[in-house]
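One protein chain omitted, others in place.
For reference, chains read A and B in written order, and residue numbers begin at 1 within each chain.
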Amino acid sequence: MMTYQDTVAPTGVGGPILRCDGITKAFGGVNAVNGATFEVPRNKITALIGPNGAGKTTVVNLLSGAMKIDSGKVQLGTTDITNLERYKIARLGLMRTFQLSRELGGLTVLENLLVAPKVQAGESLFNIFFRPRLLKREERQNLERALDILQTYGLYDLRDNRARELSGGQKKLLEISRGVMAAPSLFLLDEPMAGVNPALIERIGGYILDMKAQGVTVLMIEHNLNVVERICDNVIVLAEGRTLATGTMKELRENKEVVTAYLGEIINAGPGH
Amino acid sequence: MSQFWLAFGFGLVTASVLAIAAVGLSLQFGITNYINFAYGDFMALGAYLSYYFNAEIFHINIWIAMVFGSVIMGVLAVLINQFLLSPFARRFNKSFYVLIVTFGLSLILLNLLYSIWGANNRTYSMKLEIYKHIGPFLLNKYQIIVMIISVAVMVGVHLMLKTTRLGKSMRAMSDNTTLAMTSGIDTKRITTITWFLSGLLAGLAGTVLGITESQITPSSGELFLFVIFAAVIVGGVGSIYGAMAGALLIGLATEISAAYINPAYKLDIAFAILILTLLFRPNGLFARPGKA
Partner (left out) sequence: MAQFWFYVFTLVFFLFDYFILAMGLNIQYGETGILNFAYIGFVAIGAYVTGAVSLPNSVGTAQQYIFGFNMPFPFSLLAGGVASMLLAVVVAAITLRRLRTDYLAMVLISLSLVLYDVINNYVRLFNGADGLYNVPQPMAGVLHLTSNAFVVFFACVTGVISLIMWAGMSRITRSPLGRTFRAIRDDPDVASALGKGVFRYQLTSMLIGSFYAGIGGGLLIQFGGSFNPTAWLPGETFVVFAVIIVGGVGNNVGLLMGALLVETLLIHLPAFLPDIPGHPGLIEYIDAMVIGVMLMVMLWFRPQGIIPEKIRRFALPVGELLNRDGHSVEAPVEVASTVTSATSIGETHEGNQG
């Protein structure tokens, strides 16, 4: 099984890993996110659910620094990451996936993983020319880890294919495994199971549970409430850019407001949706 | 002070030429969302087409020749889009490819002009006009006509964008192509018309540039290209009104500075303004959310 030896827990162990305080974001006068406030508990799998247009993806974009926050505050561990440059947020251990997978198409599957470790000695010109042995050692370690992960995710045989040649489901797996390779402390998954077949949903669910077992905190946007019920410890409900409720799935089912705003239609639609 | 006003007058002339060119470039950029690096050569080609009618066959009046030259340039632009640029833009989703193609097109057109007309300067066949004092300015008849043409073009473009169905469709497409397509706008037709207008304005700008500078060379458009880019970026890329304002600003700045520094560097002032804009207002001085 893979190891997450690089995973660092930000200081303040025990408290929530992410604290999000009244963040807002407007697009041309429309508030997509309007004061969302929530916490993501450490070493848990938390789901971010809500009706279409609730601002879930925007929240992920704001947390990961892909978009600028208009007002409000985000804290990762004890570090204030509000409007920090995107790559710096990533270096603090917050990784994300995209709703529509974005593979690095010209790179091979293996290279997609090898590029992921946040800081590599081999990215310095000086090291390339003057410390070849350090490079070789580092590259070997990364390669072993990458191959391990690829094997776990069933992409091992495709390692030398260009990523743009993969199928949709494979791209989804590649994107998740690339994030895992980066050894995140908090992993934001934007609909990891959207548009994939039931067998693959099962597998991805398993991978997410594995991540948790390895000490990664997960925050995932998910529509499939069966999945949420089975793998998520905690749920945050977002509606109209605001936090409507938080709690376990069981608690939320008893919350009238949530049921009318969002859950009702899905519960009535029956399981399996 | 009088020197300042003289330079101001020349600045208005340069701004007039620049505004026509900048609007032509911006119209096309707004619709197709890539820069046409051959635009300077479109200008030169238009200028030589006018020259051909004016000085080589027909020997017609320069203003009429200008109309012929510009219209033909417009048609050529449509053909170039149809058979070269649009296929590349459709086939490759990275903008790299089509940009390199326009860059290559620029090389081809430039050398085509060199092969046909050679590297020597050419002048339009037109009567010499003396410079007259008009208020604080010193201008000749041709320069005044160029200014009038430019104002007419600006007003025309404004009316087209604001009042006609075509203009409204163009603005909609410039804001969001997919949305425009789903709301029933014939985007193909609009694109074709836009290329025609862009080519037309390029030809017009090239010819009036030749008239105001009293000479044309194959590379005159290319060397003018960065001044147009400066006007467009300073005004905010993709914004038609920004392009007009940018042209005015850059035109005045280059000519007025020429009164105080070595005139050989006057166009480089445009680049200096461009850099300052990038440093302090990277979206352009007149940019507002949304384009055009």
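To be clear about the criterion, a contact is a pair of C-beta atoms (placed from the backbone, for glycine too) under 8 Å apart; a residue touches a chain by one contact, two chains touch by 3 or more.
In this text, all values refer to a predicted model and were calculated from it rather than measured experimentally.
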Q | Omitted-chain contact residue, chosen from A:24, A:46 or A:64 | A | A:64
Q: Pick out which of A:115, A:209 or A:259 touches the chain that's been left out of the picture.
A: A:115
Q | Residue of A:124, A:226 or A:255 in touch with the missing chain, whole complex considered | A | A:124
Q: Spell out the interface residues on subunit A facing the chain that's missing from view.
A: 27, 32, 52-58, 61, 64, 66-67, 85-88, 90-91, 95-96, 98-102, 104-108, 110-111, 114-116, 118-125, 128-129, 135, 138-140, 143-144, 147-148, 150-151, 154-160, 162, 167-173, 178, 182, 191, 194-197, 199-200, 203, 223
**Q.** Positions on subunit B where the hidden chain makes contact
**A.** 34-35, 37, 84, 87-88, 91-92, 95-97, 99-101, 103-108, 110-112, 114-115, 118-119, 222-223, 225-226, 229-230, 232-233, 237, 262, 264-265, 267-268, 271, 274-275, 278-279, 282
